[in-house]
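For this view, one protein chain was removed and the others were kept in their places.
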Amino acid sequence: MSATRPSFAQRHAATLRQLRFYAWSFGRSPSSMLGLAIVALFFALAAFGPWIVPYPLDATGAMNLGNRLKPPSAAHWFGTDEMGNDLYSRVILATRTSLWVGLTIVGAATVVGVPLGIAAGYFGGAVRAAIMRVTDVFLSVPGIVLALAIVAALGPGILNGIIALAIVWWPGYVRLVEAKALALRNEPFVEAARAVGASHARILAVHILPNCTSPIIVKASMDMGLAMLAAASLGFIGLGAKPPAPEWGAMISVARTYMPNWWWYAVFPGFAIYLTVLGFNLFGDGLRDILDPKSSRG
Amino acid sequence: MILFVLKRVALTGLMLFGLVCITFTVSNVAPSDPAALAAGPDATRDMVETIRREYGLDRPLPEQFVRYLGGLLQGDLGRSIVTTRPVTQDLARYFPATLELVLLSMTLGVLVGVPMGMVSAVLKNRAPDHATRFVAVSLVALPAFWFGILLQLLFSVQLEWLPTSGRLEVATPPPPPLTGMLLFDSLASGQWATFGDALSHAVLPALVLSFPCLASILRVNRAEMIEVLGSDYVTAARAHGISRLRVVCVLALRNAMLPTLAIIGLRWGWMLGSTVLVETVFDWPGIGLYAVSSAIAGDFKPVMGVTLLIGLNFMIANLIVDILYGVLDPRLRTAP
Amino acid sequence: MTHFTIGRRSAIAAGVGAAGLLAADPARAFERDGNRKIMVFAGGQPVPVLDPHVRYDWSTRMIQQSVYDALAKYVNDPPQIVPWLAERWETNADQTVWTFHLVGNAKFHNGDPLDAEAVRYSFERGLRLNKGVAWMLKDVLAPEAIQALDVRTVRFTLTRPMPSFLTFIPLWFIVNPKQVQANVANNDWGEAWLTTNAAGSGPFRLRRFEPQSIIHLDAVADYWKGWPQGEQRRLSGFIYRIVREPAARRALLQRGEADMITEIPADDFEQLKTARGIRPADHRGMTTFAITMNTTKGPTADINVRKAIAHAFDYDALIQIHNGAATLMTSPFPEAIPGHVQVPGMPRRDLDRARQFLAQSRFASGGFELEYVHVQGLEDPRRIGLTLLNSLQPLNIRVNIVAQPWPTMVSRGSRAETAPDMVSVYVTPVSTDPDVIAGKYHTRAHGNFWGMHHLTDQQVNAWVDAARVETDEAKRNQLYADIQRRVVDLQPEVFGMLANRRWLMRDHVRGFAYCPLRLTGEIDVHPMWIDAA
Partner (left out) sequence: MTALLDISDYRLAFDGFEGRAHVLDGIDLRVAAGESVGIVGETGCGKSVLARSITRLVDTPPGRVLSGHIRFAGEDVLAMDQRALARLRGHGVAMIFQDPMTYLNPVFSIGSQLIDVIRAHDRAAGQRMRPRVAARAAAAEVLGAVRLPEPDRLLDRYPHELSGGMRQRVLIAMALTGTPRLLVADEPTTALDVTIQAQVLRLIGELVAERGLALLLISHDLGVIGALCRRIVVMYAGTVVEDADAAALFDRPRHPYTRGLLAAVPDLARPDHRARPIPGHIPNLLAPPPGCRFHPRCPLAVARCIAEKPALREVDGRRVACHRAEDIAA
């Protein structure tokens, strides 16, 4: 009977049409496509960086003091830094650090924020009041200042930076998901599910969570860039990655004393941050336009 | 309305308490001895002890916490070990500078962001719109600390159009203190030269600080404007022959004010926080710089003070925005 | 009220309203006040607390030295102690009683005479506050043991012989008791008030004190000690401008908005020292840099590991990092400290010997990781950390470079169990007293940042204790020589280098005189002037 079985395309016609529509809308926006391209490049560099850079050892503590602060050249496309290391290699290899930072912060924020948000929105009442009050407190904390305090207390280092930023990042997700879950709670299909005696867990898993995914995906993709930017900012204040690991913010922090005569030292890492954050933001913006068009808010 | 405000104030107090708990915990998670820093590198142990006693750091943490809370109720944020002065005095000294910067940035953000958002919305999906959105996203993506340095090098070092850092030329006497905001004070006392001097110092940091805010305002205004322009009442207005210019500039702008206001409320605290970076780059002696230098010195009372101040600002800003919403939005005005 | 005639500034300021941001006029290079000039000096370190008995670091000391006077003053290189408020002094045979005779004409800025009681009060205040400078004298001097014998005579009676007593005297500034007492709150000895105010007698008085940005001093026209450059040339004022970014400081100097800057990155210095209109000052410093190793725990407890590290370390890189503006230590003591000897066999990079040492240790094949902690935000120690990491790779020793805030680092280092394996430590002697340096290796030092090695050696202890009370100079020097050799042998640290102290100034700046006993960026403003039309 296999001959009469509907093909994959037929079975999922609606889904495929939806996806085609997304792709079509996304592709129509040049800025979204640019974002996609940058994000793809970023992931590629993070994945294959060590194999494509000319001096992979320069990110692990090599020194070449005879070659300090050389301007960009054929041998060193982005020039060299104050330890004689190849900046091109270090900038490329730092993508991995950034990727890791972005993923971890956003991941942690999602893991903490989404369940809390769903619980608050779905259960309402005292649960919601408690969760949202705590969230509001955290939201009112100036993120970078709290992160600064945390890192100053724990000591610098990427991990501490990530912890600090994750602590200030999750409340945004609670807010986002809570509003959505609150709206969904009163949707007829949820009421129907409740009426037929579905368990809370089932309702949450089957009805609430899937309907929250679009805004979460959009926010997460935007936050990737912003989290990297925040981590770089901490790096700049001197609270970033441990040497010799390359990290853009920390590189700029060192490089600023070499401005403007050794401009390449600060310019390339800064541009890398800018491009990456830009890419993720454009990408997220594009995603929002197609997945969550109603919410193009600040 | 009064009840609403009272409730909000009570809630704000509760949230401040939460904030104190958070910052206090954060400040004490790691073994750090700011007293050693204050005592100086050569100090003997008993000298460090003297300072520790003086600042109550020798007490058990719960006691320190209770004392801090007690002080807080009387408006006392403790003393900075590094400056030896009460944190409230330091904040009073540095906050006006930050406030000046943030107000200027907000103004910039609104003056540029709102029109750009409107233009972008009117020309939706055409070249200027794509360009504007690209600029908006760029402004968010630019690392403020990096771009600030670049601007500084361009305008101050290479072109020598603007001063490098600080708030006034060294020899310019500050205007008679009124608010501590030099721009305001110099205007109030009619010192135009001083005003120009202060403005030329504030331009770059304010510009850099305004970028994310500007982008937000732009984005929100664009979205709101698109929504408004697509709304039935705009269709109706157009059907009644009201010119497009008037529809965009007057009717829709009024609708756009509310979300802009909300953004300002949201961004207010956020911008106070991000002065941490901008003030570091531009040597702007405000609370951001104060927080950074204190944090690096392990001097946590000032960090807590700054956090609380910004948190309080955030809460108050939101309260004001909520109240203003009620005033500006007739739909909420009569609502209970 | 002084009137500034500041041509370009006013023009800029007036024009800015209309965005009239004029291009710089390169001819202008200093602030004028009538015919006199105001010197602008830019550095990165603020002056949070001005009280001379509470705080001292280079920027603070520079302002303190300008608004206050001490009984004596350090000048010149090699350093000398010259009479200042005291015109002469004498001591008894065992150096326990010191008597100072004051000049007759010194007066405070408010006109009060500076008498013996003011000196007594100031020393008592320093001791009672038990902060800042107190450590120098608190062990030998009780507040009651200071006597104002008459208006111009002060006597200090010490509890034990102290040959180095005089070396600390220039660091104790004299405050005006009347002014201070008038501003006492809660029995604080006027501490709160003196934090941002001054009650001194120095060549300058405080005009504007903004601890994080600008400190503006006015010269005292009738300064009791007079002006070495002559009344005609003396400055009208001095402005210390706090500019945290090195690039911004540099720009200020290049634009002529600062007459002198300090805290200059080595590479910047190289570029600017030959620039037109700019003059460098480059002098051998007194600040030792060492990598202190924890001698009580982990691999570094093993002396052979320590020696292996010391012989693997790339000393040349230390010099290279400073673009040659540093000298390697030839002993645990800086050269300018009396009693310094060149210790033979100071470790230098020699990988074979390093491997031999490692082979003799319990960790013959390496394979372990050591933590290297440096103060967060300091660039040179970070680079040195990278050098260390690189140097130890051949020994199969990994290095974990950790930046920590100073208080955290000190807090960790105060106990042997938590002290890091390796820490970068700068030590700047504030006086020429060798006991301070030798004391770094005494058991007493444990708990202080320079004692993070937690070394306990009875021999060193005994010698240090003997030397500090030995009044015979030859015997004392012999003891210090023994200590230096012994310490090198024990290798509690990788003995590093002494970085040069460097300033850049516009070529119209005159009267700069280097003295190694000032702190890193500190200058003595009193004799300085600006030679320009």
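For the reader, a short list of remarks on this structure follows.
Think of it as A, B and C in the order they're written, each chain with its own count starting at 1.
In this section, a contact is a pair of C-beta atoms (placed from the backbone, for glycine too) under 8 Å apart; a residue touches a chain by one contact, two chains touch by 3 or more.
What you see is a predicted model, and the numbers here were worked out from it, not measured in a lab.
Contact with the chain not shown here comes from a single listed residue; of B:L142, B:A193 or B:A237, that residue is B:A237. By the touch rule set out above, chain B reaches the unshown chain at residues 231-244, 246, 251, 254-255, 258, 328-331, 334.
We adopt the following convention: only the chains that are shown with their structure count from here on.
The chain occupying the central position, as judged from C-alpha centroids, is B.
Computed from the mean C-alpha positions, the centre of chain A lies at a distance of 45 Å from the centre of chain C.
Separating the CA-averaged centres of chain B and chain C is a span of 37 Å.
Centre-to-centre separation of chain A and chain B, using mean CA positions: 24 Å. The set of chain C residues touching two or more other chains comprises 245, 247, 376-377, 405, 408. Counting only residues that touch two or more partner chains, chain A has 152, 155, 238, 256, 259-260. Here chain C touches chain A in the complex through residues 245-247, 265, 267-268, 271, 317, 320-321, 376-377, 379, 382-383, 385-387, 389-390, 393, 399-405, 408, going by the rule given at the top. Looking at the complex, you find that chain A touches chain B at residues 29-31, 133-134, 136-146, 148-155, 225-226, 229, 232-233, 236-238, 249, 252, 256, 259-260, 266-267, 269-270, 273-278, 281-282, 285, 296-298. For chain C in complex with chain B, the touching residues are 4, 6, 9-10, 12-17, 21-24, 31, 38, 40, 46, 48-49, 51, 54-57, 130-132, 134-136, 138, 191-192, 195-196, 208, 210-214, 216, 239, 241-245, 247-248, 251-252, 254-255, 257, 376-377, 405-408, 410-412, 414, 418, 427-428, 430, 436, 447-450.
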